[in-house]
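Left out: one protein chain. Kept in place: all the others.
On to subunit A.
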Amino acid sequence: MRAKNLCFFLSKLLLLCLCFYILVSSPSLAFQSDELLADDEEFGLEGARSPVLDLTVPIQPSPHTQPTIQTQTTRSRSLDPDPDSKVHLLLEHAFGDSDFSPAGTFTARLKTSSHGGQTLTKLRFSRNSFTRTEEQEFKKLLEADDFYTIRVPSNVLSPPGRDYIISSVKARCLPRNGLDEHFVIHMDGVNILAVNYASPRACPYPRQLKLPAKWSFNSHTVLKNSEVAPRAPLFAEEILGGENVEFEGVKPPERSLWAKYWMYLIPVGLIVMNAITQAMNMPEEQAAGQSASQPQQSMAAIQRGQGTAVRRR
């Protein structure tokens, strides 16, 4: 059964090898992921491509370890005896200086690990489409090159937590064909630290005014957890044995033959060249001595002849 599912999955996401790696290496996650596939296809693609997607990093236990779910919106499966339960996160938006109004819902599965830490997995997002008035407001933003702002609560279990997480983007960055948006949600257990909300593409200044062809959102979402720092290497004894540390640090790099011995090679080259010219001159002089009557032979040749004569003496 699992193998079959995997095959199915692989055929769909053959290019996304990193995601594949994660799935294969952790079977439990692979099992959960195939559910996701059936529900929501477009979601997760962007995230999977990102090499930093890592949903399995263990999270330090946070103060909110009680999995009491106070979702203000809809269904909750807190009655469910299993530790995994669904949570909902309300996304709200604001146009320029306007007040916040609901814009969509994130749904995720809260996973409680054996040591008490809680993580969110399988995040899904359903975006409400713009109403007519919202479309008008968004157009105004586009004209004024103003900010489109979103917010989410900072705690998943007890919204809004300590404060809302706000993120903004210049409205002109979003429209392409539809409206492209990209969420990166930084999590720490059940706390949301920050949401990076942006367009998935470049958006350099000056931004051109462009109305979207259709008013539907094309959303991508990535969940990010903290990386763990690599440990400082501990190997002083083995590597540096009795060697001088300082010298070890700055060993001169190996060089090519020329770089190493150029100061020898140049004089050698000069000597060789000198010898060649000498050797070239010798036959010439002899030739000159033999054909002295030739009119083309100038004074130089004669002098040279004298010179060689002197040298011979």
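Things worth noting here:
Assume contacts are C-beta pairs under 8 Å (C-beta built on N, C-alpha and C of every residue); 3 or more make two chains touch, one makes a residue touch a chain; residues count from 1.
The definition used in the following text is that contacts and distances are computed from a predicted model.
Candidate names were "ER membrane protein complex subunit 1", "Signal peptidase complex subunit 1", "Translation initiation factor eIF2B subunit delta" or "Proteasome assembly chaperone 3", and the UniProt protein name of the unshown chain is "ER membrane protein complex subunit 1".
Residue-wise, the contact with the chain that is not shown comes from A:165, picked out of A:87, A:120 or A:165. Residue-level contact of subunit A with the missing chain is found at 60, 62-63, 97, 145, 147, 149, 154, 161-170, 173, 182, 184, 186, 188-189, 191-194, 196, 198-205, 224, 226-236, 239-240, 245-254, 310.
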